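What you see is the complex with one protein chain gone and the rest in place.
Up next is chain A:
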Amino acid sequence: MTTVPQGGGQAEPGPQSPETKAGAMAAGTEGDTIAPELRRRVRALLAAYDPATIPLREFLRARFDAGLAWVHFPEGLGGLGVPRALQAAVDAELAAAKAPDNDPRRIGIGLGMAAPTILRFGTEEQQQRFLRPLWTGEEVWCQLFSEPGAGSDLAGLRTRAVRDGDTWVVDGQKVWTSSAHTARWAILIARTDPDVPKHRGITYFVCDMTAPGVEVRPLRQATGEAEFNEVFLTGVRIPDAHRLGEVGDGWRVAQATLMNERVAIGGTALPREGGMIEKAAATWRSRPELRTPELHGRLLALWVEAEVTRLTAERARQQLAAGAPGPEGSGLKLAFARLNQRISGFELELLGEDGLRYGDWTMVRPELVDFYGRDAGYRYLRAKGNSIEGGTSEILRNIVAERVLGLPAEPRTDKDVAWKDLPR
């Protein structure tokens, strides 16, 4: 699990101005002229760096430098400043040439959350330093947001950062940190001013996970694995040059990260019958002896729901590409979590006696997050996290109700009170 964000603050628009260009592309004008140029660049890259012989990292660095890493990023930072929708064609062309990719599942937090935030709020120096090794996977990122006492109420966090000349000294505890054990860097939010209301006293940093005082302990989860960690920060020194955004503006920066996270979790493009339903459908086809009329009815209902959820995500992507981001994105993760939980629960029941067995409870620390991997029992248990990680379904319903439907917030007692004076 990565983090548990919460409801306050304003929805941030997408991190990239090139989204506006995508409107022209969808209308079939600009994209038509860009696409051949992209193809030419891909071929030039493949000609200069033969993926069959060049070492993986070297190829990925060259791809980044050619602007083909994430085409919607600016030139010089792995992109070409063209619409995001054109990335798919680049990826397909490279995949067809059997070029290696950066194994996005291993570096999802860097790609999905740290990178867009650094691009939007980072200094030029920070962008130059961090984005290239982030994208190539040479440096793994994690996210130090949630705390034992600050889950859905993330803005109530207690980890303190105190200024000491040109550095900040950080003390506190973070939790649910995926990839902390493999990470080189973390995005971190900490309290820098306890004397103002909670949303206003937070600052956003990049934390060196190899710095003295950073201690990572595995946190075992219901699946038996320790996919995430507790991270203890004791007198960790962070140079002020690694601050992202202004002092006290960390909540706004974090909102950008969290909006990207939800899109990353819920908005992934899948083929028809992709994702969790793929496993259940495969089991159904290969094990006719398990079929009953009652299970058949439920499977078909789940198949329909999976297909509709896929179409809803596809429609949200089309709206984004057409330059008119729809509110659908906020709700996609809700649908995704419920669907994964229901299908994986169904699959265990379908398996009958086999559903009573579990693959392996041994505590391992996996390098990547895999919702659909391993056996049915693992998938069932792992899916329980889908409605908690990246914003609980309850918080997401609040967001939809308040920001999409415009319903009023619950009365609050913590909004205009200095953080240090909040009742605990």
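Everything below uses one rule, namely that contacts are C-beta pairs under 8 Å (C-beta built on N, C-alpha and C of every residue); 3 or more make two chains touch, one makes a residue touch a chain; residues count from 1.
Methods note: contacts and distances are computed from a predicted model.
*Asks:* Can you match the unshown chain of the complex to its UniProt protein name from these: "FAD-dependent oxidoreductase", "ABC transporter permease", "Acyl-CoA/acyl-ACP dehydrogenase" or "Peptide/nickel transport system ATP-binding protein"?
*Replies:* For the chain not displayed, UniProt's protein name is "Acyl-CoA/acyl-ACP dehydrogenase".
*Asks:* Looking at A:I54, A:L290, A:A401 or A:L422, which residue reaches the missing chain?
*Replies:* Of all options in A:I54, A:L290, A:A401 or A:L422, contact with the hidden chain holds for A:A401.
*Asks:* Given that one chain is not shown, which residue among A:G156, A:G245 or A:G331 touches it?
*Replies:* A:G331
*Asks:* Contacts of chain A with the missing chain: which residues?
*Replies:* Residues 271-273, 281, 284-285, 291, 293, 296-297, 299-301, 303-305, 307-309, 311-312, 314-315, 318-319, 322, 327-328, 331, 334-335, 394, 396-398, 400-402, 404-411 of chain A touch the chain that is not shown.
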